[in-house]
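Missing here is one protein chain; the remaining ones are kept as they sit in the complex.
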Amino acid sequence: MGSNMAENHPVGFQWVMEARLRGAKVMHVDPRFTRTSAMSDKYVPIRAGTDIAFLGGIVRYIIENERWFDEYVKRYTNAPVIVDERFRDTEDLDGLFSGFDEDKRIYDTSTWHYAGMPEQETAGERSKGGTKGEQSGHGAQSGGLTHGEPPEEDETLQHERCVFQILKRHFSRYTPELVAEICGCTPEQFLEVAETMCDNSGRERTGSVVYSVGWTQHSVGVQYIRTAAIIQLLLGNIGRPGGGIMALRGHASIQGSTDMATLYNILPGYLPMPHGEEVSSLQEYLESHGSSTGRWAKFPTFSISQLRAFYGANATRENDFCFDLLPRINGDHSTYQSALDMLEGNVKGFFLFGENPAVGSANSKLQRLALASLEWLVVRDFVEIESASFWYDAPEIETGELKPDEVATEIFFLPAATHVEKDGSFTNTQRLLQWHWKAVEPPEDCRSDLGFTYHLGRKIRAKLKDSTDPIDRGILALDWAYATSGEHEEPSAAEVLREINGVGSEGKALSKYEELADDGSTSCGCWIYCGAFKEEQNQPARKTPHWEQGAVPSEWGWAWPANERILYNRASADPEGNPWSERKKYVWWDAEKKQWTGLDFPDFTPDKPPDYRPPDDAAGDEAIAGDHPFVLQNDGRGWLFASVGLMDGPLPTHYEPHESPFDNLLYGQRSNPCRQLHAHDHNRYNPAKDDAYPFVVTTYRLTEHHTAGGMSRTLAYLSELQPEFFIEVSPELAEERQLEHGAWATVITARTAIEARVMVTERMVPIVVQGRRLHQVGVPYHWGRKGLTTGDSGNDLTSIALDPNVHIQEVKAATCDVRPGRRPRGPKLLELVASYPGYEEESGDAPR
Amino acid sequence: MAEPALSYYGKPIIKEPVWKTEIPHYFFAGGLAGTSATLSAAARAAGNEPLARRALYVAAAGVTVSPYFLIKDLGRPMRFYNMLRVFKVTSPMSVGTWIVAAEGTSTGIAAACQLFGVLPRIRATAQAVSGLLGPAMATYTGALVADSVVPAWHEARHELPLVFAGSSAAAAGGIAAALTPSERGRPARRLGIMGAVTELVTQSVMEKRMGELVAEPYRKGEGGRYARAGQAALLGGTAVMLLAGRTRVGAAVAGTLLATGSWCTRFAVYHAGKTSAGDPAYTSVLQRARVAERGQPAVTRYGKTPFTRL
Partner (left out) sequence: MRHGDGQTTYGLQIQPRVGFFTDTSVCIGCKACEVACKEWNLVPEDGLVWSGNSYDNTGELSANTWRHVAFIEQQVDDGFRWLMSSDVCKHCTHAGCLDVCPTGAITRTEFGTVVIQDDVCNGCGYCVTACPFGVISKREIGGDGGMHKCTLCYDRLEDGLEPACAKACPTKSIQFGPLDELLERAHGRLEDLRESGVDDARLYGADENDGVGGMGSVFLLLDEPEVYGLPPDPVDPTRNLGAIWAAAAAAAVVLAAGVAFAFAGETDG
C-alpha cells in the first residue's frame, strides 16, 4: 500500500514476483491501477489519503474476529500495559486526544504515559518551548521508564485501561461499511484484504506490508505507518522471516543519508541535535536524551564517541568532549521552513548538493521564489538543473513575477562526479551498505562531493587559522585530516568509512557498538555503523554471491546494526526461545550452548536466556527481560500504543487530508490537528470542500524517470520512453470535463495552474465516497523546463502542508480542478489562478 | 467473448517496404529492356532489321537507366557491389542482380556494336545472350516481390511474374511499334497487344484468386487508382493499336498508351504492396483465416490472472 513497487523499485520487486511464483498472495491498494496492480492477485482502488481508515478497519477486524497472534501479542507487545487514567481517546474528545493545546496546536503528552510512572519531562514537553511542530530528534524515547517492566500490566488484556482495550475501543467504529464509505472501496474488497492478512499470521505463516511515499507524504504520514505497525504486531509479523514492514526508500542512499543525518534535527545514528534553549551542557544533553533501560541506555557511549570522531584529540573529558562546539538548533530548520525563511530574507546563502527543489519540492513555485531571494547559491549537480536556471527560465519569468536582471542571487554551478566516478557506499532500503568503486575519473571540473566538502573545509580552516573569534572554534577544532590521492587530491572514502565505524584506544577499527565507551577512549562517527570496518576490512565491499551462502546472505555487503538482516529477530522464536515453527525458524535459543543462534545474527544479548527476568534495580540492557525482543524500546516491547515520540497522538486516527472534498465521517475534528501549515501569499490553500476544486489530485513517479528529472529528462534513452508530461484521468472524468485523449488539459489549485497532455485510461476509476462519485487525477511530477523532455512541474500545484512529526509534505492527496486546453500564458495565468478561491492567511479559514 | 484486436493499437504487423518509387520505375525499365532485347533478337532472327535495331536501342536504354534506379534506392549505394559477391537462389534479388548484370552487359555490347557497326560476330553472340535472358529479366522482378511477406505480393505469387511478363511485353511491343515504320512493326504491335491482354487477364485472375480482402489494395486507394489508370491505358492502347496501329500516329499513340499502362501496373503493384503491409488487417485477417482453416480457433480469452500457486 502506498507503494508502486514494480515501477519504482523494480529490482526489489523481482523478489515479490518470485514469492508470488512460490505461492505468496500479493495485494495492492492504491488510488491508481499501476504496473504493481497489474502484477498483483488483488487490486483495491482507494481514495488517496484514507489509508488509516482502511488499516484501522483491519485492526478492528483482527480484534473483532479474534485473529490476533495471542502469545506474541501478550509477551512481545505492550498490549497488557495499563495507561495513565487521565488519558482520553479521540472517541471521547471528538477526534482529539487528551492534552491538546488549541492555541499552539500541540499536545502535552503526559497523559499518554503508562500508569504508575513518575512525572517526568518528555520529548513532547521538551519541544513545547520550541517552534510549533519542531521535534528535537529521534534518539531515545524513554517515556520515563526507569525499569524495563512497566509498573502496571494486565496479562489477561481485560483491564479497561490496558493498551489492548484502548486499542479495541479506539478502532471499534472502523467497520467494513465505514471503511468503504471513507475509502471508496467496497466492503467486500476490504474484507478480502483483511481476511488474507489474517490468514498469513501465526506460527506457520507471516505476511509483510510494503509502503513507500504513497504513505509518508501526508499530513498524517507517520501515523499511516504506525497503523501498519499495529497490525503487524497484532499478527505477530515483526522480527520474523517473511514478516515486517518494508519501507521502500527513495534515492540510492537515502537510507544512508538519513543514518548520517541529512535531517537538521539529528546527528549521525539518530542522536538528537542539541537544542540551543534546552541543553546547555553535555551532562544535560545525555540525561535528557538517554534512557535508563534498553539499548539506548548506551546513549552516552554513542554520543561521546561521536564527539571524539568529530573533534579528535581536541575532545577531552575536561572540555566536555567539545560538546559546546556542536552547532545548536533553535527551531524548525527543515527544508520547507528554510524556504519560507529565504522568502523573508533570513537565509543568505544556500548549498544544494544533489537536490532540485525548483521541481521536486512541494510548491515548487514558492521554492523558486525562495531561491531567488538568496544572496548566493551553490548548486552541485551533473547538469544545469532548474534550481540553477530558475533566474532566467521559469514560469515566473513568463508571468513577470521574476525578472532575470532583478534576481540578485549569485549562482555558482559546480559540476559533480557521479557514483561511477568515485568510491563510496550506498545504504539501501534494507539497511544494507554496499560499496561501489570508481570506474572512471570524473571528467573535466567534476569532483566528488566528498572531495569538494573536504577541500572546502580545508580552505576555510586555512583562512580562519589565526582567528580567535569563538564562533570559529567549532571549525578549527574539527579533526579534518584525510589521506588524499591522485591529481585531484581525492580523500579516501574508505578512510571516512573507517572513521564512521570507529576506532578504539589502540587505534584499531572497532567491531561492534558494544565496544564503545563513554570515557573518550573510543571514537565512532555513527554508532549503528560500528562494525562496518570490522577487522580492518571494508565489510560493505564483500560481494559473495547468495548462491555461495546460506539462506541469509550475510557476506553480501554489511547491514546495520551488527550485520543483522532482520531487526528484532528474537521475535522469530517463541517466548521460550524455540522457533515458532520449523518452516519459520530464523533465530533461536540454543539451550545447550546457552546462546542465541540461528540463520542471522541475533538482535539480542547473545547469552540472555529466554526466561531471564530483570532484577528490580536493573538498568540498561539488564532491565530487558529475556522474552522482550524490541531492544530499542525501553520496555523491550513492540508498541501498539506509543506513549511518547509522536506529536499527533499515541494511536493513529483517520483524519482527512488538509485539502479534501469531504468531512471526516468519524469526528468533528476534520484533519490532523497538529498538521503544520504555512499559509502565505505564495502558499495559498484550497478551501476544504469547495466546489471549485471537486477532484482529488495525487502525484507520483514513473519508472522511466527519476524524481525531479535531472537524471532522466537529460538522457535520450530514458526521455524517449516517457517523452511528455501527462496526467491520467478516467474516461468518465474525461467525458465530464471534455478532456480529449492526447490533447491538453489545465490543472488548477490555489497555487497555480499547469498544463499537460491527457491520458484517458481505464486504469483510473472513479470511486464512490460518501455517496458521491469522486474522480482522482494522477500527476507524475518529474517534469521541468530543462532537459530533453520538458513540461510544467507537478509540484507547482502542491502546497506546503506538513506532517507534524517529520515535516513531510502532503503531495499525495489534495484537491484540484481540471479544464480542457492549455493554460493561459503570461499574466493571464495569474488571473486565472486568482479567479479560484484560496486562503493565504492562517486565519479561521483553515478548517479544524 | 470479445473479438481479438487485429493488431496492437492498429499498428502494422509487418514493416512497410522501405522501397521508394525508384523501384516501380526500375521494374518498368527492366521489364521493358528485357522484353525489348528478346524482341530485338527475335526480329533479327526473323530478318526484321529495322525492328531489331530499334528494339535493341530501347533495350539498351532500359538497361542503362534501370541500374540507376536500382542503385539510387539502396540505402548505401556505394556498397552495391556487395551483391556481386554472392549468388543465392533463395534470394530473387541476388539471382536478379546477376541477370541484370548479364543482360546489361550483353545488351550493352550488342547495342554498341550495332551503333558503331563493328564486330558483327560479337554483336550476334551478345544479342543472342541478351535475347535469351530477356524473359528472365522481365519476370524475375515478379518473383522478387512475390518472395516477401507483403500480402498483396506474396498472395499474388503465382500470377505476378506473368503479370510482369505481360506488362513488359505491352511496353516493349508498344514502344517498338511506335518507333518502327508500320510496315515492319507488325510483330511489335502484336506483342504489345498480347502483352496487354495477358496482363489484363492475368491480373483479374490473380485478384479473383487472392480473394476479396487481399485483392483490395489493387482496387482501392493509391494502388487501385494506378490499376484503373493502367487498365484504361492498356485497353485504350490495345484498341488503338488494333484499329490504327498501322498508321504512324496510331502506333505512336497506342504504343504510348501501352507503355503508360505497363508503367501504371508497376505502380499499382508497388502501392498495393505498401498498402497491404501498412494495414495490419491484411496480415492478421489472412493469417487468422489460415489458422482457423487448420482447425485451431482462437484460444478462449480472458481467464484468470496468470499465476501458479504451488
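Note that the chains take the letters A and B in the order they are written out, and that residue 1 is the start of every chain.
Everything below uses one rule, namely that a contact is a pair of C-beta atoms (placed from the backbone, for glycine too) under 8 Å apart; a residue touches a chain by one contact, two chains touch by 3 or more.
Quantities reported herein were computed from a predicted structural model and do not represent experimental measurements.
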item: Which of A:Ile254, A:Leu478, A:Leu632 or A:Leu721 contacts the chain that the document leaves out; value: A:Leu721
item: Hidden partner chain, touching residue among B:Ser66, B:Thr107 or B:Thr139; value: B:Thr139
item: Residues of subunit A (touch criterion as defined above) contacting the omitted chain; value: 6-7, 10-11, 13-14, 17, 21, 33, 35-39, 702-704, 716-724, 726, 741-742, 757, 759, 761-763, 788-789
item: For subunit B, the residues touching the chain missing from this view; value: 4-9, 11-15, 17-19, 35, 38-39, 42-43, 45-48, 73-77, 79-80, 82-83, 85-86, 88-94, 97, 134-136, 138-140, 142-150, 153-154, 157-162, 164-165, 168-169, 173, 183-184, 186-188, 190-191, 194-195, 198, 273, 277, 280, 283-284, 287-288, 290-291, 298-309
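Methods note: only the chains that are shown with their structure count from here on.
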item: Geometric centre distance via CA averages, subunit B-subunit A, whole Å; value: 71
